[in-house]
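Inspection log for the structure reproduced underneath, given as C-alpha cells.
A single protein chain has been omitted from the complex, and every remaining protein chain is retained in its original position.
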Amino acid sequence: MQQQRSTLLMITALFLGLLVFSFLTTDDLGSFGITILSGLFQGMLLFLVASGLSIIFGLMDILNFAQGGFFMVGAYITFAVFHGETFAQLDPNLRFPLAILIATAAGGILGIILERGLLRPLYARPIFQLVLTFGVAIVIGEAIKAIWGTVAYSWSPLTSFGIHQASFSLFDQQFGLYRLFVIGVGLLLIVLIALLLQRTRIGIIIRAGVEDSEMVEALGINVRAVFTQVFMLGCAVATFGGAIAAPFLGASLGMGNAFLLAAISVVVLGGLGSYAGTAVGSLLVGLAIAVVAKFASRPEINQTVWSSITPMILLVLVLLARPSGLFGKER
Amino acid sequence: MPVSWRRTLQSNWFHVLVLLFLVMFPHLVGWITGDSPLGVGGRPRGQSVFWQLIFIELFIFAILAMSYNLMFGFTGVISFGHALFFGMGGYILGLVLEKTGAASEVGLAAGVIIGIVVCGVLGLIIGVVSLRLRGVYFAIFTLAVAEMFAIYIGRWPVTNAEDGFVLSNLPAFLNPARDRLTYYYLVLILMIFTFLFIRRLINSPTGSVLLAIRENESRAQSIGYNTLIFKLLSITLAGMIAAGAGMLQVILTKKVGPEILTVSFTVDPLLMTIIGGVGTFSGPVIGASVLHLSERIFNREFIIGSMSINIGQNWSLILGIAFILVVMVFPQGIVGTWAKWRAGKKTTLE
Amino acid sequence: MSDNILEVRGIHTFIGQFHILEGVNVSVPRSSITVLLGRNGAGKTTTLRSVLGLTPPRQGEVLFDGQAVNGKRPYTIAQMGIGYVPEHRAIFRDLSVRENLEIAERQKGDLERHIDFIFELFPDLKRLIHLSGGNLSGGQQQMLSIARALVPENRLLLIDEPSEGLAPVIIEQLMEAIRKLAAQTTVLLVEQNFIMASRLADQYTIIDDGQAVASGKMRDLVQDEALVQRYLGVA
Partner (left out) sequence: MSGAVFEPPLRNPKDIFISDQDCRSFMTNVILQARNLRKEFGGLVAVDDVSLDVAPGTVHSIIGPNGAGKTTLFNLLTGQYKPTRGQVFFKGQDITHVALHRRAHLGMGRSFQITNIFPNLTVLENVRLAAQALNRSQFNFFRRADSFKDLVTRAYEVIELVGLRELALSPATVLPHGGKRKLELAILLVADPELLLLDEPTAGMASEQVPELIKTIDTIRQKGNKTVILVEHNMNVVMNISHRITVMNLGKLLAEGSPAEISADKTVQNVYLGGLYGDAIEGTRHE
C-alpha cells in the first residue's frame, strides 16, 4: 500500500514537473500545446515498441532486443508497398492501410518463426536467449541493408494520402493531422491491449503466466502455444508501430536502434513485465523527450543531443530511486 | 629452476608455438611474397605490411574481447556498455594529444595514464551506482549509460561532433603509417601481457573469488567475501584494459570519432567471447582471430563460373547468422566445445 | 482395465543432477483417498510432480486410467482429467478469485456447472470472489487452490500438503472438504500431519529416500506403531 502511494506520488511529480517546466519555458500557449501533443505522439510510438517488449519479458523472461528490428521492418515494408509497383493503381487512401496490414502480418509471421525456431530450443539457457535476440537484431538490420540498401527513404509529399497532408492549427501553431491520428491509434491500442489482458481468457492466462507459468501448464493449458501467440503479438505490434510511423519518419537503418533504446528505457523504468508501467513510462518518456527537445532548441542551447539522451537520463534516475522500476515488484 | 622452466614450457607448448608464429609472421609473409616486412620503396606497402595491419587489428580486438571475458566469462557480470570504455580511452588519449598542446611524447604518456585512470574511475562509479541492480537491469543500465555518452559525444562540438578529429601529434616511432612493424610488435607484446595478466589474476586468490561469484554469489557472501568489492574490481580492470585497447585503435587509425563509441564495440567482443568460448583464457583470442580473419578473407567478390557473389557486401549478415548458429549449437564456443570433446574422449577411454 | 486409476511403476526422477526418485511404485485405487507419507525431502512432492510431468521421470511408467502418460507434456496429462493442488498453494496473486477459478476451465461453462458445489465446500469464497488472490489469508488461498482443481471434470486430484502452515480450525474445515469431494473423485494426497492423514486416507504409501518402502491400508498402519516410528517418527 505504502509503495503504491509513493509510486503514484512519484509519477504525478514527474508528469507535473515536466508540464510546469514546459509551460514556463515555452513562449506561448500554442507552442506549449504543440510540445505536449508531440510528446504524446512520441510516447505512442514508444509504447508500440515497448508494450511487446514488456509483455514478452513478463511472460517469458526474454528481453527481445530484436524488437527495434521489427519496428524497422514495419517502416520499410510499408514504404515499399506504398511506393511499389504492385499496388500503384490503388487509391493512396486504400493503399496505405493495405501496406500497414501487410507489414503487420509480416511482423507477426517473423515473430512466430523467431520464437518457434530459435528461442524455443534455448529455454533452458536464458542468458543465451538474450544474446540470441541481440544476434537476431543484427541479422534483421543486415537483411534490410541487403534488400533495400543503406539509403534512408523519406515519404515524399507528392505520393501522399489524405490525413498525411492535412494539418490543423492550435493557438496559431500548425500541427500535422497525421500525428494526431497516430496519437489516437496509440491510445486505442493501449486500451485494446489492456482490455485483452483484463477481459479475455488469453489475457487471464498471460497474467497468470507472468506469475507462475508452470502452474498454468499444470492446469491443462498449453503454455508454449501461448508463448508463441504472445511473441507474435509483441512483434506484430512493434511492426505496426514502424508501419504507422513510416509516413512521418520514413524508413532508415538507424531508426530501429534509436527506438529500441528508448523503448528499453521505458520498459525498465516502468518496471519489467508491468503493463501499466509500460503505458505510463511511454507517456512519461515521450513527454520528456518533447519537452527537452523544445527547450534545447532555444538558440542559446541549440543542442538536439539532449532530447536523444533524455530516455536514458530518466531511466538512470528512476533506477537509482527504484532498483526495479516504477511498477516493478521487489525481488 | 630448470625443472620448473621445463614444466612451464611443457604445459604451454601450444601457446609458445603460437607466439613464435606471431613473432615470425611479418617475416614469413615477406619471405613468401617477396615484399619486405618494413615496406616497399621506403613506404609501408606490400603484402607483409598489409597483413601486419590485419593482425594489429586482430590483436586489439583480442585485448578488448579478453577484457570483456574477464567480466562476463570469469565474474558472471553481463554488461552491454563495454564500448564506453573502449571509446573513452580513445577519446581521452586523442584529446590530451591534440587539444593540450603538449609535446607528443609527453602527451602520449599523459594521455595513456589519464585515459586509463579516468576509465577505471568511470567503471568504479558505474559499478557503485548500478551493481545492486539485478541481472537484466544491470545490463540495461550499462547500455543506457554507454549510449548516453555515445550520443552526446557524437554531437559534441569540442571533438568535431560526428566528424571527429585526426591524430597528428603522434611520436614518430608510434606512427603506424610510417613504421608499422614496430607497432605490430608493440601491440603483440601488449596482447601477450594482457593474456598473462588475466591468467595470473584468475589463478590468484583474488581470481578464485571472482570465479566463486560467478558460480554462486550468495554463497560467496556467506563464507565471508564482500562480493561487491570484487565485482567492482572486475569491472574496473575490464574497463581499464578496454580503454587501453581503444587507445591502440585510435593510434592505428590516427583518428578519433564517435564510431569508436558505438554499440558494435560491445557486440563484437561479446560475439568473439561467445564464439571462442566464454570463461576460457584463449577463447576470446581465438574468437577474435576467427571473426576478424574470416571477415578479411571473405570480404571480397567471389566468382564461381559465370556467377559472382559479393560476400563482402553481405558479410555482416552472414556473421549474424553464424553467430545465431553458434549460440544455438555450440554455446560453449570453440575452446569450450573442444575441451568438452577431449574430456568426453578421456572418460570413454577409462 | 484395472481397478487402479493411477499406477506408478518404478519411476526414476532427477532434478538437475540429483537422483530424487529411485524407483517409486504407487497404486491409487478408484474412489479412494491415498496418502503419501514420509519425511521432508523423501520425494513425496517429486512423485506428484512426476505423475503430472512437471519433473518428467527418466525411467519407469505412469499409467493413468490404463494409459501411459509418461513422456507427455504436463498440459496434455492434466487435460486427461488430473487436478493439481501444489505445495504452497501457487494461486495467482494478481488475479481475482473468480479469474483464478476461470483460468482452470477446460470447456466453456465448467465453472458454471461446478460453482454451486465449490461454494458449498468453501462458503468463504463466495464473498471473496472479487478480491485479488494476493489479499486472501493462507487458509483462504488453500481453499481457492483446491477449488481451482474442482472447476473442470477431474478424475484424480493430486493434493500436496494442504495443512501446511495453517491453524487447526482451518485444517479441520479443509479435511471436511476433502472428505466430501473424495465421494466424487479420487485423491492422491501428500500430508505430513499424521493425524490428518490417518483420519482421511484409505490407503497409504510411505516414501523414504526416493523409494516407496511400505504401502497398504491406512487402518493397518495406524496399528503398526513400529512402522510409524521408523519412518515418520517423533521422539
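Per-chain numbering from 1; labels A, B and C assigned in written order.
As a convention for this text, contacts are C-beta pairs under 8 Å (C-beta built on N, C-alpha and C of every residue); 3 or more make two chains touch, one makes a residue touch a chain.
From a predicted model like this one, the values you see are computed outputs, not experimental measurements.
For the chain that does not appear, the touching partners among the shown chains are B, C. Between the chain not shown and the residues B:Ile78, B:Ala102 or B:Leu211, the one that touches is B:Leu211. Screening B:Leu186, B:Leu201, B:Leu293 or B:Met328 against the full complex identifies B:Leu201 as the residue touching the chain left out. If you put the missing chain back, the residues of chain B touching it would be 200-201, 203-209, 211-212, 215-216, 218-227.
Interface residues of chain C facing the missing partner chain: 10, 17-20, 23, 25, 39-41, 134-135, 138, 161, 163-168, 171-172, 192-197, 208-209, 211-213, 230, 233-235.
In this section, only the chains that are shown with their structure count from here on.
The greatest centre-to-centre gap from chain A, using C-alpha centroids, is found for C.
Counting C-beta pairs in contact, the chain pair with the highest total is A-B. Centre-to-centre separation of chain A and chain B, using mean CA positions: 34 Å. In terms of their C-alpha centroids, the spacing between chain B and chain C amounts to 55 Å. Interface residues of chain C facing chain A in the complex, by the touch rule stated above, are 52, 54, 73-75, 78-79, 84, 86, 90, 92-95, 99, 102-106, 148, 152. Residues 201, 204-205, 207-208, 210-212, 214-223 of chain A are the ones touching chain C in the complex.
Across the complex, chain A is touched by residues 78, 129-130, 132-134, 136-137, 139-141, 143-145, 147-148, 151-152, 154-156, 263, 267, 270-271, 274, 313-314, 316-317, 319-321, 323-324, 327-328, 331 of chain B.
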